[in-house]
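Right, I'll just put the structure down here and ask away after.
Only one protein chain is missing from this complex, and each of the others stays in its spot.
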Amino acid sequence: MSRPVAALPASDLGRAVDRSARVSQVLDLGAGSWELTLECPEIATRARPGEFLQVQVDPAPVPLLRRPFSVCRADPAAGTLGIYFGVTGIGTARLAGLTVGDEVRVLGPLGRGYSLPPGPARALCVAGGLGAAPFPFLARALSAAGATVHWLNGAATAGRLYPVERLGAPVDVTVVTQDGSRGVRGVVTDVLPDLLTAADRVYACGPNPMLAAVAALCASAPTPVALEVSLEAPMGCGFGTCLGCALPVGGPEALALCCRQGPVLAAEAVDWPALLALPPAHVA
Amino acid sequence: MSRPVAALPASDLGRAVDRSARVSQVLDLGAGSWELTLECPEIATRARPGEFLQVQVDPAPVPLLRRPFSVCRADPAAGTLGIYFGVTGIGTARLAGLTVGDEVRVLGPLGRGYSLPPGPARALCVAGGLGAAPFPFLARALSAAGATVHWLNGAATAGRLYPVERLGAPVDVTVVTQDGSRGVRGVVTDVLPDLLTAADRVYACGPNPMLAAVAALCASAPTPVALEVSLEAPMGCGFGTCLGCALPVGGPEALALCCRQGPVLAAEAVDWPALLALPPAHVA
Amino acid sequence: MTAAAPATLDPRVDLGRGLVLPNPVGVASGTFGYGFELEQLVDIQRLGAIFSKGTTPRSRPGNRPPRVAETTAGMLNAIGLQNPGVEAVASEYAPRWAGWRVPVVVNVAAEDIPGYVAVVRRLAGVPGVAGVELNISCPNIAHGLDFGQDPQAAARCVEAVRRATPAPLIVKLSPNVTDIGAVAAAVAAAGADAVSVVNTYLGLKVSLALRRPVLPGAGTGGLSGPAIKPLALAAVRRVRQAVSIPVVGVGGIQTAADALEFFVVGADAVQVGTATFRNPAAALEVLDGCLAYAAAQGLRRWTDLRATARPADAPGPTVGPGA
Partner (left out) sequence: MTAAAPATLDPRVDLGRGLVLPNPVGVASGTFGYGFELEQLVDIQRLGAIFSKGTTPRSRPGNRPPRVAETTAGMLNAIGLQNPGVEAVASEYAPRWAGWRVPVVVNVAAEDIPGYVAVVRRLAGVPGVAGVELNISCPNIAHGLDFGQDPQAAARCVEAVRRATPAPLIVKLSPNVTDIGAVAAAVAAAGADAVSVVNTYLGLKVSLALRRPVLPGAGTGGLSGPAIKPLALAAVRRVRQAVSIPVVGVGGIQTAADALEFFVVGADAVQVGTATFRNPAAALEVLDGCLAYAAAQGLRRWTDLRATARPADAPGPTVGPGA
C-alpha cells in the first residue's frame, strides 16, 4: 500500500467486491433527494456503518468516474443496500432517473466507517441535510449493539430533512430547521450543547462548516466528547491508487486519503482550518 | 449556401425544424432491427419520401453527433413519424433502449428525397436489408399518386426482412433471401432483370455494392430504366455546414453533399467506382 | 457577487480596429458555412459574429471522403478546406452579408504567405466583410510544420498580412504546440488585433475492422467538441497571460456555463463550433444563457468574470500535471 503521509490506519480493501446490482426501488423523497435500493447481497453482508460505495452511474463514459455514496441501509437478510442522495449534478441526476430493473455497478464496501462503542453507550448522531445518509445504518447498528441513540436531524427546511420515520430503529429525534418549518428554528449547533451533556460519543456528517462547529463544541464541552466525522473529497478511484482524495489532517504536509483512511475520521485528526479553506468538494 | 462542387440541386433547409419528440411506440422487429414512432406533427406534415431526420439520441454528449435516419413513415393525421433501424453501434443501441414517453430531439425533414412520377407509373422499389427504411413512406406516396408499386424486398435471411405486411399500401411484393429462408434464394439482382421489364422507374436503397449492381442492371436493360438511389455518408451536421458528408459524384474532384444534394441521387450522377472504393460509412 | 444594485450590462466586445461585436458569442469557422444554411433554421442575426468557413485563394474541392469521424465526446474532421475561393466569397457572398446585422469575419487559409496576402487583399474594403480571421494551422511547405506551430513563421505570416490589409485581423492559433503562449506573443507583436484560441487538436481514429485509420491519407484529423474543452481552457489561460490583445475562446463550448468558464480564464469573446452540429441553435442558447447569467449576477462587462488572483488558500507544494 502507498505509504500514507498521515499515520492513520487504512481500510481493508480485501473486503470490497465490484458487482452489478439491480435497482429494486427508486424513492423520490422530494426536494431533489432520493433513496435507491440495490440488490447486492455480498456488499449488504459485508458493509459496516460509515463505509461507502462507488457507484458507476452510466455504462457510457459520461460521467466518467464513479460516484461515492455512504451506505444508508444494508439489509443482509434481504440482500439489499440503500443509498440516500441529493441531485447535485449529472451523476446524481442519472441515478434519480433509474427505474426498477436497471443495473448499476457497485464497488464496496470501501473506506473506514464509524467505530461502534464496545459496550452500552449514549450515542448522538448529528446530521446536516444529506449528511443524514450514513445514520440509518449506523443508528440500527448502535441500537443492536445496545447503545441508546439520539438523532439530531438538521436541514435548511423541512423538505430537506431525512425522513427519520423510515428508520425502523428506536431513536430519539430532535429536529432543527433553519427556516423553522419543522422542529426548532436554527442550526444543529444551537441545540447541540444541551444534547452533549447526555452523550458519550458523537457521530456527525454534513457540510464542513457544520462539522467544524460541531467539533469545536465537542472539544470545548465541560466534559469533551469523542467525535467522529464523515468527510467528502473529490475521488478518482475510491480505493487508494489515484491519490486524488487527499484531506488535510495535520500540518501543511499531512494529508490523509479520504477513501482509505476516511471517510470517517476522529475529529481531532482533522486540520479544520485547512479543511475549511478548501473549495467545496462539489466544485472539484 | 456553400457552392456545391458538383452542380446538383440542394435541399430546401427552410422546411426543417428542430423539435423535441415524444416516443409513442418502440417495436422490436427482431434480429436487431427496430421501429420507433415519434410524435412530431410538424415534421410529419412536411416530410417527403426519401428525406431524412437527424436524431439526437442522448442528452449527454456521448454519442456526440446526431444520427441520420430515413423517414420510414409519416402520418400527418396522427402527427407521427416512424423510423426503422438496425442496432449497429452506440447510437442505435441507445435508441433501441428508449421507452414510451422518452423524448428525443429530431431535426428534419432534411435532404432531397425520391422524385414521384408526374402521372401514373409502374414503380419498382428495391430494398436491401435495412435499406427498406424509406420505402413504406415512398410506397404509400406512390400509391396515392396513382402509381403501381412492386417491392423487391431482399435480405440475408428472413428475420432481416422488413415486415412488408406493416405497409398498409397495395403493393406487389417479391421476397429474396440469401439463405433461402423466405422467398427466392439469392440476391435482389438475381430477380431484378425480370422485374425491370415491367417498371418505368426504380427506387433503391441498401448496401453500396447492391446499389452499384442495381445501377448497372438498370443502365444496361434493353430499355434503360431511371433509377434513384439513397446513399449514406458519415455526417457531422446534416444541414450542409460541416462539409463532412461528401459523396463522389463525378471525376476525382466532384463531390456532392449527402445531406443537401442527397441522400437520394439519380444513379447516373454517382461515381460508382469511387463510391465502392470508400470504406463503409459505418466505420467512419 | 449577487446583484444588489441594478447594473446594466454592456454586451458588446471590442476586438480592436473597429470590430465591435454586438455580443461575445460567435460561431466557429467551418461549422456554420458562410451563414446561409443556418439562416433558414435559426435567427442568426442575433449572433455576436459569424466566422466563415476557411477561404483560400482559389476554390478547393476538399479532401476525399470520409471526412468526419466521431470519437468519445468529440469528432475528428479532415474536410480539406473545401471552399469556393475568395473571389466567390468577395463578389457573391459579401454583398449579401452587407445587409446583415451580424458581423461576418472571413476565415482565411492558404499554403504560403503570398496566398494569405492575396486573400486578405481581395477582401480588403469589401462591404460585408467585418474582419479576417487568419487560420495559420495550415501546412507551411517551407518548414514541414504548420505556420501556427512555429512562432517565427507565424509572425512572418501575420506581418505580411498586416501590411496587406487595414481590416481587423484575428489570428487563429493552433494548439498543437509546445507553448501556445509564445506563438500568441509572436503574432501579437506582428500586428494581430486579436487571437482565436484554439483550432482543433491532431487526432486519429482507427477502424479495427479495416485495421487502418478511418480518415484517408495520413489518417489524422482535427479533434473538436466537449472532449477538448479542458485543453482549450488551459490554452486560453496561457494565452491570456502572454498577450494583452483580445482573446476569442473556442473549443468544446456547448452551454452558457461553458462559455462563461472561458470568460473566467480570460477570453473576451467565444465561438461555438461543433455544438452547432448537435443543436443548430446552440450558439443562440449559449448567448441567451450568458445574458441571463449576467443579469442575475449584475455583470457590467464580461470581463467582470475574470478570475482574480488566486488566494494562497492553503500551503503545500504544487507541481505540474500528469503526476
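Structural remarks
Here the chain labels run A, B and C in written order, and each chain numbers its own residues starting at 1.
Assume a residue touches a chain if its C-beta (ideal position, glycine included) is under 8 Å from a C-beta of that chain, and two chains touch if they have at least 3 such contacts.
This is a predicted model, so every value here is computed, not measured.
Here the missing chain is touched by one residue of C:E37, C:D146, C:D193 or C:D268, and it is C:D146.
Here one chain is not drawn; of A:A7, A:L64, A:A198 or A:L276, the residue touching it is A:L64.
Touching the omitted chain from chain A are residues 1-3, 5, 12-14, 16, 18, 56, 61-66, 105, 107, 233-248, 252-255, 260, 278-279, 281, 283-284.
One chain of the complex is left out; on chain C, the residues touching it are 1, 30, 54, 60-65, 71-74, 76-81, 109, 135, 137-139, 145-146, 149-150, 174, 176-179, 199-206, 208, 211-213, 216-224, 226-231, 233-234, 237, 252, 257, 260-261, 264-265, 305-308, 310, 313-323.
We adopt the following convention: only the chains that are shown with their structure count from here on.
Distances between chain centres, each the mean of the C-alpha atoms, put B farthest from chain A. Taking each chain's centre as the mean of its C-alpha atoms, chain B lies 36 Å from chain C.
Averaged C-alpha coordinates give centres for chain A and chain B that are 54 Å from one another.
Centroids of chain A and chain C (each the mean of its C-alpha atoms) stand 45 Å apart. Chain contacts: chain A has residues 61-62 touching two or more partner chains.
In chain C, 72-73 are the positions where the chain touches two or more neighbouring chains simultaneously.
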